[in-house]
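For this view, one protein chain was removed and the others were kept in their places.
Each chain carries a letter (A and B) given by its place in the written order, and its residues are counted from 1.
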Amino acid sequence: MSISGCFLILFLLFHMSMNIVAIFSGEAYDAICAFLGANWYALAGTLVLAAGVLVHIIYAIWLTLQNRKARGNVRYAVTAQEEGVSWSSKNMLVLGFIVLGGLLIHLWNFWSKMQLVEIMGGHEVTLCNGDIVSPTDGSALIQYTFGQWYFVVIYLVWLAALWFHLTHGVWSMFQTTGWANALWYPRLKCIANIVATIIFLCFAAVVVVFFLRSFGCASGICI
Amino acid sequence: MATLDSKIPQGPLAEKWSNHKAHIKVVSPANKRKLDIIVIGTGLGGASAAASLGELGYNVKVFCIQDSPRRAHSIAAQGGINAAKNYQNDNDSIFRLFYDTIKGGDYRAREANVYRLAEVSNAIIDQCVAQGVPFAREYGGLLDNRSFGGAQVSRTFYARGQTGQQLLLGAYAALNRQISKGSVKSFPRHEVLDIVLVDGKARGVITRNIITGEIERFGAHAVVMATGGYGNVFFLSTNAMNSNGSVAWQAYKKGAFFANPCFTQIHPTCIPVHGDQQSKLTLMSESLRNDGRIWVPKNKADVEALRAKKKKPSDIPEEDRDYYLERRYPAFGNLVPRDVASRAAKERCDAGYGVNETGLAVFLDFKTAIARLGEDVIRQRYGNLFQMYEKITDVNPYHEPMMIYPAVHYTMGGIWVDYNLMTTIPGLYAIGEANFSDHGANRLGASALMQGLADGYFVLPYTIGDYLSHEIQSPKVDTTTKEFDEAEKSVRDRIAKLFSIKGKQTVDEIHKKLGHIMWENVGMARTAESLTKAQEEIRALRKEFWADVKVPGTNEEFNQELEKALRLADFLELGELMAYDGLNRNESCGGHFRTEYQTPEGEALRDDEHYAYAAVWEYTGPDTEPKLHKEELKFEAVQLAQRNYKD
Partner (left out) sequence: MNLKLKIWRQKNAKAKGGFEMYHVENVSPDTSFLEMLDILNNNLIHEGKEPIVFDHDCREGICGMCSLHINGHAHGPDTDITTCQLHMRKFKDGDTIVIEPWRSAAFPVIKDLAVDRSAYDKILQAGGFISVNTGGVPDANAIPISKKDADESMDAAACIGCGACAATCKNGSAMLFVAARVSSLAKLPQGRIEGARRAKAMVAKMDELGFGNCTNTGACEAECPKGISIAHIARLNREFLSAKFED
């Protein structure tokens, strides 16, 4: 879990820096999108990334099944929260499913309209409102998506779940690989919170900024 | 009829063990594989013996009543283990450890055994370190020592306040290694209920599976009892709840002699009794006396104020405190041996200076030590003990002194063994607290761990070979013989009888009565009158038990009441023998204090002319008096003298 998790965190950091660009310059963002279109390296990267996600999910489910079996059939009638134990650490699978759900929506929102279209050889995408955009025009898609309030809500919930998931996941990664000790726990947990918060804020910033911009131009794409 | 032959080797004291080892027989590896040994108990003695015998190649079966061998009560020893390493350069030596132990035992132990104990003590520390026991260390990386009662040198090795635990985990690890190799087979939650003799030799045991109640038979060429002490005869003691004297008692009834049963150690530093609902007393390590000072108020007015909770102990100024151990024993101060410290506490409380509501408590104060060393050092040394005290009493010992009172802790008496640790039944061995051999009338602190491991690692594995070398022709023990039939039947009958009584009193209620009789009459101070009274009362209580005990449930299940009832039935006989022995010994020595025999200063007054012997009792039948054998104690290396801890 820690290795695949580590890989996914690195991807998130990369994705995040790319998104930040969109706030400042749509064209620059679109250039990156074009760069990461249906090119062999981007495709390879996508496949590796998908594999990473799959490994992370399958392994998580497998471990959870094992753990449920190890826990036994009869459960405690009374359980209490242990002191100092974070809520997220005990709910990683639930958080993971929320993250996965968000991811699927996200893939439908963006990837299916961008890289997938390119792979299929398409050159234009028709949006639900009838607009037609190029699959490399990522900034237009962003504006379109976050112009709809319910996507904003869904994305913020998704990112919040990701925040909880990461606050445990990041320091836990070090623990599992043995790179932790009593001295470093407070530091690692602090680093985990910082990383999770940066990722949350940067992704959320894109969502919120584009949502606010959508009030500036009621419909369509205006950057 | 067995007779006493202590088999002490010839030659000078310091050479006896080497000479003996050189002359006893050994068993070849091929023959060891054919020999079976049963070890009962997995404390320091049992675990170390079973592991060492397994390493040698014998087939070992080891039994314990707990759910894991690691839980035997050796685990609760706190303070440390003695060894004559002289790492502190304070002029310690094998002889000095031997001498302190003999003197601490008030000259009622066998010289040759004690010397051997001191001799192998150093190898124990080496062994434990090699096993990974994390003893306390100095900053330079070498082992640290602390002082203990009855010694003027620092020779006690320790692992915080959990030395017994760490040593036992070492022995248990060695045992686990043999279990994984298959040379030792472990039977946890199995209680041995009888020893089986064939042709006068110990040849097996009858056990009860504690979970299923199944009665099983196991045969072997030799049986080792490592079953600990019988302090629970007092009901309230520092022993574990399940500690019992039953295997020793069954062995006694089968012909193993019982030596010095009245020698009981009352430990001076235990948490006082709080009420009649209590089932267990908690020890506070003797190591606390290194830095703690024991006192009661000088003035009765302060005592009253403390009892009424109008004053806190810290309110009483230095000049109004009576540090009675330092006053009475200037040379050893708070580090006098346990029996002396216990009696001194009793003396103060009897005089009306007891500091709690029951009047049965004195203070153990760390104020001076904290002022001298700082709270951090004290926390490092005794942190876990202080925490334990606070959890139990709700008093923070960093701010207010601990309250302590003596409690039953250890039994020096036990099954008589010769120099080879064999009982009067051939092939039956007794090691550790279960035997009588090394501590005389009083055991020094940190010596129980030493004895358990000495017997198990370095003595028994040698001496048992001498016996087994004569057994190499004996085939596997057949457990279908009439001897096993009879033993099993007697066990089943005993169990059936207990269930058939269906009386009105629970086992614990009768046990509490026994404890009360023992504590009042066979406790810290005994008289001819009290000991006679105890015998009568115990006999009456025994009748009451067999007429009125209530044991619920059946044998064929996990039945803790049945376990307790079986053990109590034996305590009800053992208690009487203790009183009988105490009455026979018309002197005071070590933990055996007969009020009639004391010096003008109130110290134990020995009678070496008439009682320099181990009183060894032979069972003669259920309603007849035991027969006394005397093992005369000859002292060659030490001069018998009145113990002096004053100067």
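Basically, contacts are C-beta pairs under 8 Å (C-beta built on N, C-alpha and C of every residue); 3 or more make two chains touch, one makes a residue touch a chain.
Please read these numbers as outputs of a predicted model, since none were measured by experiment.
Note that of B:E400, B:E561 or B:D607, the residue touching the chain absent from this view is B:E561. Contact with the chain that does not appear here is found for just one residue of B:I211, B:A351 or B:V377, B:I211.
Of the listed positions B:D493, B:E509 or B:E596, the one in contact with the omitted chain in the full complex is B:E509. Remark: the omitted chain is touched by one listed residue; of B:N19, B:S279 or B:T599 this is B:S279. Considering the complete assembly, chain A touches the hidden chain via residues 1, 63, 66-67, 69-80, 82-86, 89-90, 92, 168, 171-172, 174-182, 185. Although one chain is hidden here, its contacts on chain B can still be listed: residues 48, 51-52, 55, 66-73, 75-76, 85, 87, 123, 125-132, 134-143, 159-160, 162, 164-166, 169, 172-174, 176-177, 179-180, 186, 188, 211, 238, 240-242, 274-275, 277-280, 282-283, 387-388, 391-392, 394, 457-458, 461, 506, 508-509, 550, 552-553, 557-558, 560-561.
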